[in-house]
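Only one protein chain is missing from this complex, and each of the others stays in its spot.
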Amino acid sequence: MPDARKTADEFAEVWTVPGAVMTLANGEQRLRGGKCQGCGAEIFPKPKVCLSCWSEDIADDPLPTRGKLYAFTVVHVARKGWRTPYVIAYVDLENGVRVSAPLACDPKAVPAYDSAVRLKVGEIGRTDDGRPIMSHQFEQA
Amino acid sequence: MPDARKTADEFAEVWTVPGAVMTLANGEQRLRGGKCQGCGAEIFPKPKVCLSCWSEDIADDPLPTRGKLYAFTVVHVARKGWRTPYVIAYVDLENGVRVSAPLACDPKAVPAYDSAVRLKVGEIGRTDDGRPIMSHQFEQA
Amino acid sequence: MHKVAIAGAAMCRFGRYPEKSVQDLGWPVVKAAVENAGIAPKQIQSAYVGSAYGGRLVGQRVLRPLGMLGMPVVNCENACSSGGTAFREAWHAIAQGQWDCALVLGIDKLTALGGGVLPGQPDDWDVNVGLTMPALYAMRAGRYMHEHKISAEQLAKVAVKAHKHGALNPLAQYQNEITLEDVAKARAVADPFTLLHCCPTGDGAAALVLVSEDKAREIGLAKPVWVVASELNSGRYMTGFRDMTTPEITTRGAEEIWEMSGMGPDDIDVAEVHDAFTIAELLYYEAFGFCQRGDAVALLESGATSLGGRIPVNPGGGLLCRGHPVGATGAAQLVELTWQLRGEAGKRQVDGAKVALAHCTGGGIAGLDHGACSINILSR
Partner (left out) sequence: MHKVAIAGAAMCRFGRYPEKSVQDLGWPVVKAAVENAGIAPKQIQSAYVGSAYGGRLVGQRVLRPLGMLGMPVVNCENACSSGGTAFREAWHAIAQGQWDCALVLGIDKLTALGGGVLPGQPDDWDVNVGLTMPALYAMRAGRYMHEHKISAEQLAKVAVKAHKHGALNPLAQYQNEITLEDVAKARAVADPFTLLHCCPTGDGAAALVLVSEDKAREIGLAKPVWVVASELNSGRYMTGFRDMTTPEITTRGAEEIWEMSGMGPDDIDVAEVHDAFTIAELLYYEAFGFCQRGDAVALLESGATSLGGRIPVNPGGGLLCRGHPVGATGAAQLVELTWQLRGEAGKRQVDGAKVALAHCTGGGIAGLDHGACSINILSR
């Protein structure tokens, strides 16, 4: 369910994973993981309960911005509403958390396996009625 | 799935139960039951296989037009697309076959339980785009 | 056959939670049931999940945030009996020695369906001519009232009783008492039913932890509730006359559960029956032999089926008040009865209840009384 919020431009952004991005005090945008206050597990997306110790005391956990590209594919046939081709990837962050995300790159020149990537937050497309679709994503570091 | 056929008026009728009505050589409209050629069972709607003996040799079986009103209700809240109120009923035909059908009557003056009803075929409403919805139905005999 | 005990039970308050995912509706209930059993999550060897509208892999989606995966998960569907079906599969697996500890979850989120009358099957000939579930039960009600000279006001007394019980249940969707006048004045749905003759749509989840007798001993289970008998059947396809005031599938199921349990209606101290609509409760009094045919209204009016009576029926408010998130209902009935047999049912406690019966049946499908029916007897 898109986390619709009004912007200055008076149209609501649509987020691929609502709540996945948090903004730090210094303005930096980070992935919002959850850190279990019971056992220390780090989980993305931030859960309401810890899968390891069942604690429901989960703190916001700004995840590392750097990671390694584990796997990717260029998608040519997608669900309704997605413009193709696009690149989707699994990235392993420096703290070991794995994140699925769009990979911002030319589909004909995808970065190499295991190469360094960094977090980027921004528009990945538009809805039919013109609203920006926002997402956490990665790009070559 | 509505059994759409072109009419002279160039719009397709929609049938509540496709194939439920057959027209005899004399022009009479009857309910199309199935008569099992294996065991003689009469079934409505006409099936492709007999539930009693598993024969797949099922002949068209013009059902009696007269029956007894077993149960009914006036429906005020219906699925999308149905205009309310309407009356729906279970009728037991003279040969023992039970049929569910609309009951053509004033919702404020429904015939009595166990009273005689007779088959009628015709329009019971219109689709949003103006096509007639056709159905087998019963009325007071 | 190993004896099987209910070691843990939990449910959420039933209601409308459009903002919650199925996952978030379910995991807190599973967590509470496991904690109620006082066992470590790793001791649970399999999960049986009943849901009618939960979508693909509903059990896996609910158990994922709790890390309770790896084990076999069997998702069961049987319309209103989905939760009861899941319970029976789990009971059977433990009774036969496949597992010594299993989880049962019933869950559904009807607010995801967009409201209104539940959708029927597209190729069902009854649905095609305008039948709805309220209309089906309304025809049963009309015929029953005709045959037994019952008034709409008498029928409405089922709803008034349900609300009296529901008002005592903090987990019921409706917790208000109502009058006969309220029932009569509510919006017409399908004659003789107004809205208050019909169970609400909503969302909910209920979960139970089942263990073998050996396991119950091992974990030192203080108040075991035992599964005496568990029965499931499907409705017979009938193409001719059928008596709509005699619920075919429940009548047959009742015979089977009495045979299986060696018990009879007089042994039951408290029952949860499938009162999706007012008439249903009356028909099921008769189907289970709580009274003779045609005497259901007299039984109700005597107070026998109210709290404090001889055989309280639907102390939790029933489907009419607790709510009826289809696949959750079978499990919710068993949770309620577990609490009753443990003496933990608060203001709605049936004093000294030792044997309880749960019954859920449903699934509209042309030519059948219902698609499925699940009956369970529990004892302490």
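Should a chain be cited, it is by its letter among A, B and C, assigned in written order, with residues numbered from 1 in that chain.
Going forward, contacts are C-beta pairs under 8 Å (C-beta built on N, C-alpha and C of every residue); 3 or more make two chains touch, one makes a residue touch a chain.
Just so we're clear, the structure is a prediction, and the values are computed from it rather than from any experiment.
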Candidates C:123, C:181 or C:344 - the one touching the absent chain: C:123
Chain C, residues in touch with the chain not shown (by the definition above): 21-23, 52, 55-61, 63-65, 67, 69-79, 85, 89, 92-93, 96-98, 121, 123, 232-237, 252, 363, 365, 367-368, 371-372
Missing-chain contacts mapped onto chain A: 1, 16-17, 20, 41-45, 51, 70-80, 82, 86, 88-90, 92, 96-98, 100-102, 113, 135
Footprint left on chain B by the chain that the document does not show: 47-49, 51-52, 54
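Keep in mind that, in the parts below, only the chains that are shown with their structure count from here on.
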Most widely separated chain from chain C, with each centre as the mean of CA atoms: A
Cα-centroid distance, chain A relative to chain B, in whole angstrom: 56
Mean-CA-position distance for chain C and chain A (Å): 42
Multi-partner residues of chain C (each touching 2 or more other chains): none
Chain B: positions in contact with at least two other chains: none
